[in-house]
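What you see is the complex with one protein chain gone and the rest in place.
Just so it is clear, A, B and C label the chains in written order, and each chain counts residues from 1 on its own.
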Amino acid sequence: MSKLINNKTEIVADFMRGLKQSHPDLDVDIENRVVYRKTPAVGDKVALVSGGGSGHEPLHSGFVGLGMLDAACMGEVFTSPTPQQIVRAIEKVSTSAGVLLIVKNYAGDIMNFEIAAERAERNGIKVRSVTIDDDVAGGKLPSDGGRGMGLTVFAEKILGAAAENGMSLDGLCELGQDLRTRGRSMGIGMSSCTHPVAGVPTFELGEDEIEVGIGIHGEPGWRRARAGSAQDTAKLLVESILAELAAPEQSSFIVLVNGMGGTPLIELYVMAGEIHRELIERGHSVDRYLVGSHITSLEMAGCSLTLLQSDAESLKYWDAPVSTPALNWGVAA
Amino acid sequence: MSKLINNKTEIVADFMRGLKQSHPDLDVDIENRVVYRKTPAVGDKVALVSGGGSGHEPLHSGFVGLGMLDAACMGEVFTSPTPQQIVRAIEKVSTSAGVLLIVKNYAGDIMNFEIAAERAERNGIKVRSVTIDDDVAGGKLPSDGGRGMGLTVFAEKILGAAAENGMSLDGLCELGQDLRTRGRSMGIGMSSCTHPVAGVPTFELGEDEIEVGIGIHGEPGWRRARAGSAQDTAKLLVESILAELAAPEQSSFIVLVNGMGGTPLIELYVMAGEIHRELIERGHSVDRYLVGSHITSLEMAGCSLTLLQSDAESLKYWDAPVSTPALNWGVAA
Amino acid sequence: MNITASELKTWLLQYGQLLIEQTEYLTKLDSAIGDADHGVNMQRGATAMRQTLTETTKTAPSELLEEVAEAVLEGIGGAAGPLYASLFFGMAGAVDGETSVTPQQLGDALQAGVDSLAARGRAERGDKTMFDAAGPAIEAFRQTLDAGDDLNTAIEAAESAANLGRDETAPMQARKGRASYLGPRSVGHIDPGATSVALLFEALTELSGTENS
Partner (left out) sequence: MNITASELKTWLLQYGQLLIEQTEYLTKLDSAIGDADHGVNMQRGATAMRQTLTETTKTAPSELLEEVAEAVLEGIGGAAGPLYASLFFGMAGAVDGETSVTPQQLGDALQAGVDSLAARGRAERGDKTMFDAAGPAIEAFRQTLDAGDDLNTAIEAAESAANLGRDETAPMQARKGRASYLGPRSVGHIDPGATSVALLFEALTELSGTENS
């Protein structure tokens, strides 16, 4: 399958140009691969910076704007950004209240953000990090813990709203840690995807096979299984997550039914219906749904489920106004 | 590739259940396949009804809500809804100001909506229709005219805002006709898709081939061509559309860069950048961009471009508040 | 003996049977020049027809045909739904008030149905549609009766003409429906709708012998 690209090593720059043209509220520093708000946040709001490899769009660049991120740094496709890029992003938006980094738990991201944070702090900027590691991975977690998955979207929204609301850097770190304990994800894949430079699909699946416990890089998962119905898949995801989440009886959730990029919306809503049923059957309830392709693996087919135990605070920040390319609500014209 | 579905003949019903659970502002009549606003429009606003085959999500059900449609009727996948379904949708939301049907130009849709309109009128409801036929089809248009493509999204948004603003049924028809003359689309495909009941891809494409002038049903297009760069594709789409649109020099546009369902956002924004360049080079300008998968062919890879010549009125209605699952802006929390 | 509602039922039940047997083939044809759903659509239509035909209490041909028209209109969807519905509505209108029909009246009714289908689709011969099988079939049917032949012979003639009309859609370039957007690429493929129409006339053989029974 061909791709809508020009020079395959310049995809990220070309993407950023299109993003800037399409969204007048955003600005981009193409050389340093930073997407940031054109109008910086006012006052001493803590600045939120996230980033990672590209190929997961709309994450993270599509979540830059009022009520979410102040800047996103974009690595090459599936490759963590480098410390200098991250430092540039931090410098672009840092305020006296400090900078919070939201880092997905992948070896590369962890190390590059770690080095960047050290360097920015050496330059006198107050930097703290929250690591998102919500993936239950479909099996036994390795020692590094779960990968960062859909909880990243929730963290960016909720921490973004809290920051907009004046929460301090320490407060945000605490809230971030709290979200970590209350959210888990799991994904399944029904196809791989083609890294634009590699040019061939990362792996091939048989007609009736799925990969269980995938990450967000078009990689194979913890195990291969026979494809079941949407109901079977919903049950698998809900059970696997609840086994790790230790949610009390009658918990209520914010739910992300996420497409990996190549799965049509019609299937995601079918899944939402089945997930709803699975949760209700277990005595739980759902406060909010987000259904769509928000953290993707290029054109991979499949979906992931994220459950975040909700409370008054998270719901308040979830419902708070947001104006970004990918999430937009509550802001008067 | 497997699909996230249960019973393949019950996909639409299962989808509707998930949609309703995820969007508390919407209600659904599953038996009659109608999605409609839970809180009906107040006063004597003209009601807007659209619909068509399923498999194009978010179109049309994702555009039901404040500022767009009052109801959408959902046919089976790629199959026009039947007259009775359409009549039920009309009856659900009709007001004394009448009902405007937005119909995409496909033989099936035209005939079924025609019969439904006759029947609803026999029941005393004032019904008018706007046919959307914006596809330049990549070649010589057949006698039936162009198929309905991305302009449908623009029409639903702009007519929806105008209706919300109190425009009469006659006024809406006129504005709809006006939009028809000012908007054109064209699409290219890089893969087909699999009709869930048929179970096999509708057609196969070679690695480096694209289909030029596709519709929105995973069907082959006017011709097959070698895949080019994003820039080549942008040039092809812009030139083909401008050849039909007869836009005066220095026109300005509202632009939809639409994904067919299986193309990642990163590629769509690369296309947006290239399309921008092509338009600017020809002396035109762009007022607004919408980039994303808004009118799709299940998981087909590819994209379509829609150019609508903008003016003060269309921009006003484009920017007006909207609150639907797929388009949402300008509404205070 | 004339053709009653009961014979019409037999005809249409057989048509439904053939549609179900040919579902995959019809979809395959629609994959080549359409959107891969004609088989699925007609299968739903067959199910809707069968339900109507087994539950109906109507004994007048016209009322029965109207119920069938309504059933396919709601059961099929897409382009084929209103087109087949028009065919049956057209037939119903032509036999209004009759309790049974002669072969000639059946011919007139089929003619009215086919006219109504063509009108609904604004289709002309050579557009590569259902009409390219339906038109020749009804012509052959009536000409054979007009020549003094019996119903059996007329049915055979209609069936052959429908099949020939169906096959002759292959070299045509479509001018109506989805296939028309393929331009010259629509050439070389048999039209799915013409193929399902040929089954409708094939099913008429169930009526063979009615006259002599």
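In this section, contacts are C-beta pairs under 8 Å (C-beta built on N, C-alpha and C of every residue); 3 or more make two chains touch, one makes a residue touch a chain.
Small disclaimer: the values here were computed from a predicted structure and weren't measured.
A.B. asks: For the chain that does not appear here, which of the shown chains does it touch in the whole complex?
C.D. replies: A
A.B. asks: Among A:13, A:30 or A:115, which residue is in contact with the omitted chain in the full complex?
C.D. replies: A:115
A.B. asks: Among A:72, A:137, A:210 or A:256, single out the residue that touches the unshown chain.
C.D. replies: If we include the chain that is not displayed, A:137 is the one touching it.
A.B. asks: Which residue among A:106, A:154, A:253 or A:289 touches the omitted chain?
C.D. replies: Of these options, the touching residue for the absent chain is A:106.
A.B. asks: For chain A, enumerate the residues touching the unshown chain of the complex.
C.D. replies: Listed in rising order, the touching residues are 53, 75-85, 106-108, 111-112, 114-115, 135, 137, 139-140, 142-144, 147, 195, 197-198, 200, 202-203, 213, 215, 217-223.
Criterion: only the chains that are shown with their structure count from here on.
A.B. asks: Per the centroid of Cα atoms for each chain, what is the distance between chain A and chain B, given in Å?
C.D. replies: Chain centroid spacing, chain A to chain B, equals 28 Å.
A.B. asks: Where does chain C touch two or more other chains at once, residue-wise?
C.D. replies: Correct list: empty.
A.B. asks: Using the touch rule from the top of the page, what residues of chain B touch 2 or more other chains?
C.D. replies: Residues 77 of chain B each touch two or more of the other chains.
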